[in-house]
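Not every chain is included here, but those present sit where they belong.
Going by the order they are written in, the chains are A, B and C; count residues from 1 in each one.
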Amino acid sequence: MANSRYEYVRSFELPDVLLANTWIVVRIDGRGFSKFTTKYKFAKPNDRRALDLMNAAAEAVMKELPDLVLAYGNSDEFSFVFHKDCVLFERRARYRLPNYFVLAPPNAAWHSRKLTTTIVSTFTSYYTFLWQTYFPAMPLTPPLPSFDGRAVCYPSDQNLRDYMSWRQVDCHINNLYNTSFWALVQQGGMDPRAAERELSGTISSDKNEILFSRFAINYNNEPEIFKKGSVLYRDVRPNSQTSVGHSRNIANLDSSFPCRPNRPPCHQKQHGPRHRCPIHSQRMEMSKTQKEKDRKKRTKAKVVIEHVDLIKDEFWEKRVWILSGRAG
Amino acid sequence: MANSRYEYVRSFELPDVLLANTWIVVRIDGRGFSKFTTKYKFAKPNDRRALDLMNAAAEAVMKELPDLVLAYGNSDEFSFVFHKDCVLFERRARYRLPNYFVLAPPNAAWHSRKLTTTIVSTFTSYYTFLWQTYFPAMPLTPPLPSFDGRAVCYPSDQNLRDYMSWRQVDCHINNLYNTSFWALVQQGGMDPRAAERELSGTISSDKNEILFSRFAINYNNEPEIFKKGSVLYRDVRPNSQTSVGHSRNIANLDSSFPCRPNRPPCHQKQHGPRHRCPIHSQRMEMSKTQKEKDRKKRTKAKVVIEHVDLIKDEFWEKRVWILSGRAG
Amino acid sequence: MANSRYEYVRSFELPDVLLANTWIVVRIDGRGFSKFTTKYKFAKPNDRRALDLMNAAAEAVMKELPDLVLAYGNSDEFSFVFHKDCVLFERRARYRLPNYFVLAPPNAAWHSRKLTTTIVSTFTSYYTFLWQTYFPAMPLTPPLPSFDGRAVCYPSDQNLRDYMSWRQVDCHINNLYNTSFWALVQQGGMDPRAAERELSGTISSDKNEILFSRFAINYNNEPEIFKKGSVLYRDVRPNSQTSVGHSRNIANLDSSFPCRPNRPPCHQKQHGPRHRCPIHSQRMEMSKTQKEKDRKKRTKAKVVIEHVDLIKDEFWEKRVWILSGRAG
């Protein structure tokens, strides 16, 4: 930006830096989607085309932002997860700041607004662009679909898992309610108010019973995408041994601390192969070259879409690289 | 959102409230647009279709968000301005909170992230959607266009005007440079590096001279949209007398303070027709009905696109309703 | 601070910058003072020694921080006001940062925490130190008195005046209540619960009536310090003409912009004597030397303690330098 006597106005831009070494979740939500779904006659309680469109837009976001490790969506919302790893620090390091300015180079990527608006905008662009693929008979007309978003930091792995569980429980509860509600309306011929009254105060088992006894619907047989929502992650499983083996090889070890921003490499003797990254308190077994390889692997890895349980340990234990942040 | 044992994770969502009684500017910027403009072969130094597309998307944003009073754009950026008036307070009032919670009902509209992501998303949606209208021969393909954004508060009218001047001076300086650079390259046959060296260290008059003497280009005759950028505002001029006359009519005066959040209307005797809004320190001459009328007028008003000087007083003096926030 | 491999932990310090061109009010409140006042047998409803001690500590704060223009206190609270003027920018300028780092040199004076903790600490230090002067018969013993504090930005002069009015109305309402309550207890022989019930639901006139009819107390005759609280400001009135006259003298004019941070002086021709400070939108008639003089004047000026009305215009009209920020 060119200089001028008016440039002082930049002083009013306040920083909104996100705390380092935390999981960053950006969740986006459709704006005014109850009106929107009516306008485009979405199937109720779930419109498979609409969910597939959400997933396609989310997949595009994952591909454009290789630092994202995980995404979860249902209905008109999607959550995107940045690893609490060193990634953002490395970006920061590009600025080569003196130490005392490390906090606030404006526009740097770990500003809350930057992450949030980038994800919201990329998602919206694909949602609008891909619309005709999923709704060929329903051309978009203004007002167009849009999303808002927020970024939240979660300090521990457990906090992150609980966040994912929270969204998935929410999906389940809403879907059971909606499935029951629309069965009463569409198959039971009730008007919406009566259906609402009917369901008021019921618990899960009541709704299961209503579905089964009145409409012969076994909720357990409903499609997983409706009951569980959609999980997106990079599948880095195949051929991963070499990288790990390599990275544990002392000979390959770079004794610098790639995680520390703005610091010259550290060559003090005491740093043996067992030293730890001071930021995320894990052993630092990866050399710079391997970090680069790791990142490439992540970028190339296929983005997988699954409709599986995120609450139990199994998902995380079978895909350890998601929490560990290590491809391969 | 449904309750569950995981809901505690909401506690990690930190508020990012914007200071009341300030002008709020949300500026959005194209992400990676130098690559993008190459991919779609934008005309250099300015592509009129691209600017018209930006303006069309901005006009749509203005129409969807009637609280916006002004927008200014050039190149791949656009700034949107919310009046420092009572509007956001009124939204807040909907929550009917006890006084001590007035600050942070989550998701409320004056959260920085909410305003910013809403504008970024709406703009992106229209930009992608309208692309084919402006570039019919150039279908969009991934990676798609996207924008980031930020919200900044400006306390005084002068700060706001200086912000607008800053962007317009920036537009001028960049455009003069780009016009000269591309003349040297396209008409002068220079390679880009040589053109850059040629312009290095020159001041405005040097560039004007290069354009005129070598390429017979009189910079003053360049299109205003290139030199000044684009200003969007609502034109509430015609038939505006009645409303003003009305609003000064004591008989019509509502002695409540519509600007104060969460407070019952104030009927104390001392509030005569001269009382002031405690928030924005202007006389409060509008009754609630008139406020409503005012808002409707604003919503219906034509959004005007002009390419005019924002730095001198003339623009503001001829369109007093922009700073005053009073339609009519 | 010395460098070490652990220094990365500074990255976790997040900025908390205050918005420029706003009035900054730091309000401090006694922590657990109801217990504290019981321990030291403060007279009820008001203890003159305790108020004088608060005022003495506040006066010391005003003297140590010459950028403060106003303070107001009552009971166990005190509010300190920084002018919305250029002062904080000038401090920032000391850093000589490149423009893009203007926002967050850590530890700089306009960080919320820095202003707030400095005032809280200075106030506490004097309160503890001066205790024995005001309570010679009551030596302090642990737990000692302490205060918490907060900083709030107010964009307009009216917002600031309304803040001051808010605190003074609060003082009045509390004092009327307390005066009535303790009259019922001390003179009327009621137990505290009965007194509370008696006053429950009463309005001001009821309390005035109770005081007058039962205890022959005319509330209007109560000491002003109890009814109005205490206002502190610098009295720069005498001999102030020369400075103003001087400052309007074109010959003395420095065409630089002392208010703009990080910018070389501006020598463009168009800046005549009528140019305005871009930050606080006032004419810039003061040269650097005069600014210095102005500051010295402020530092030397007597700090005045008065018990006067802050709500009506009179206070502000007779002491124009408080809002204008111009000594002399």
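Criterion: contacts are C-beta pairs under 8 Å (C-beta built on N, C-alpha and C of every residue); 3 or more make two chains touch, one makes a residue touch a chain.
Predicted model only: the values in this text are computed from it and were never measured.
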item: Where 3 copies are displayed, count of copies in the complete assembly; value: 4
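Methods note: only the chains that are shown with their structure count from here on.
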item: Centroid distance [mean C-alpha coordinates] between chain C and chain A, Å; value: 46
item: Inter-chain centre distance, chain A versus chain B - centres from mean C-alpha coordinates, in Å; value: 30
item: Separation of chain B from chain C, taking each centre as the mean of its C-alpha atoms, in whole Å; value: 36
item: Chain C, residues touching no fewer than two other chains; value: 19-21, 278-279
item: Complex contacts: residues of chain A adjacent to chain C; value: 3, 5-15, 17, 19-21, 89, 92, 97, 99-106, 257, 259-261, 263, 266, 268, 278-279
item: Chain B-facing residues of chain A, complex; value: 1-2, 4, 6-10, 12-14, 16, 28, 31, 60, 64, 111-114, 116-118, 120-122, 124-129, 140, 142-154, 159, 162-163, 165-166, 169-170, 173-174
item: Sites on chain C touched by chain B in the complex; value: 19-22, 84, 153, 155-159, 162, 276, 278-281
